[in-house]
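Removed: one protein chain of the complex. Kept in place: all other protein chains.
And now, chain A:
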Amino acid sequence: MLMISPRMATGVQDKQYTPSLLSFFIYNPKFGPREGEEEKKILFYHPSEVEKNEKIRNVGLCEAIVQFTRTFCPSKPAKSLHTQKNRQFFYEPEEHFWIVMVVRNPMVEKPNREGKPPTVEYQEEEILDTVYGAVLQQCYSMYKLFNGTFGRAMEAGGVELLTQKLEKFFYRYLQTLHLHSCDLLDVFGGISFFPLDKMTYLKIQSFVNRVEESLRLIKYTAFLYNDQLIWSGLEQEDMRILYKYLTTSLFPRHSEPELAGRDSPLRPEVAGNLLHYGRFLTGPTNLKDPDAKFRFPRIFVSAGDGCEELHLIVYKAMSAAVCFMISASVELNREFCEQLDGLVGPQLTLLASDICEQYNINRRISGPDKEPQFKFIYFNHMNLAEKSTIHMRKTASVSLTSVHPDLMKILGDINCDFARVDEDEEIIVKAMTDYWVVGKKSDQRELYVILNQKNANLIEVNEEVKRLCATQFNNIFFLD
């Protein structure tokens, strides 16, 4: 699990270790209140091979920390514990259910003279609590999206069912956590929206209406293009986590074959159907296959006070993807899928090429891309809209940023500063590397800019950011 990336600057043999997951566990202190029964509290523990007493001890420490902080504020217990070697994050998503994630601090290993073990230096201030706290909450949201609440599993099948579900979900999910590449975007957990002209937007809306009209079973629809959201009928919080799943897990898994044959996406098995490029990303891979299974993943979204279980159908044509959600009480069969494929396939193919064309026209109008003097991240708390020119590509496995990690952490620091006071603020800092970083908060919106001009002065930086706001954000930010 160690991520090793030798750092040239720090000497020939120094080894730099990025933060990594040490352990991840879920417990409920009510499940083993008596002495000797502590093991019953533990519902899930990763890595599972840890010895039983060690598990009990670690859970005990978490309980003690939480209890201790309640001495000073009963309603707001501990969220993180910092130690020399690691950080632990605590999250109580449902009453008495605690999820704990232990992340090892990044460290530098310096080789010693022969015989002696290398000296290890932990970098204790590198991990941002807000970032990893958000990652932990995401873990739960993702579990809940596919399994519903812990309480639901308890009602359905008691502790036994819950532990089974936890085991099944987290065993795979934890492998997809890439703690070394988490940053401010994880804090926002935003949604990237596809910029679109009104005409095309209306076309999409009418497409969605038509499909929902003809296939009455469909309860909710979401429309994405190029991994960016255009339309969603779900609640914002549900869409946020579904979006995360689609863009970091489902789409990347299916992007490989597409990239391989972008110009001829008609794979042999669907070659017979020349009418459209549509295909199911969930459910049956090939409708013509007589043995095809018509099982779709189930998801849980909020409905009124409780939640609602749905089939998740993801259907894609070229760069356009549509999610159809249908009540789980309905049995889906070949007939329905063929109907959907026949109805949606051709229309979506057409729509996708329309959008593509429109997109290219817009790009041409805005002129050739030249390297801008700045990079930025924008987030709007009201609609979760997020935009980053810092991240070149964010997938499940890796987030490629075009700036130094330290600058990303400064963005994280500024984000924490904004959280201190609930008022409009602007923060401009000059880093030791002479980069200027600007953060602006106005109403529900936050903008972070990293400027490339090292020799600029405060006033020039201010002018530059003003220009950016005027061109990109219609002067949303009024300060100064």
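Simple rule for what comes next: a residue touches a chain if its C-beta (ideal position, glycine included) is under 8 Å from a C-beta of that chain, and two chains touch if they have at least 3 such contacts; residues count from 1.
The criterion applied here is as follows: contacts and distances are computed from a predicted model.
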Options "Vacuolar fusion protein MON1 homolog", "Geranylgeranyl transferase type-2 subunit beta", "Monothiol glutaredoxin-5, mitochondrial" or "Elongator complex protein 6": UniProt name of the undisplayed chain: "Vacuolar fusion protein MON1 homolog"
Chain not shown: contacting residue from A:K52, A:K85 or A:R334: A:K85
Options A:E95, A:D305, A:E331 or A:E423, residue touching the unrepresented chain: A:E423
Which residue of A:A303, A:I361, A:M392 or A:L458 touches the chain not shown here: A:L458
Absent chain, residues of chain A that touch it: 61, 64-65, 67-69, 71-73, 76-86, 123-126, 129, 406, 409-410, 413, 417, 420-421, 423-432, 434, 457-459, 462, 479-480
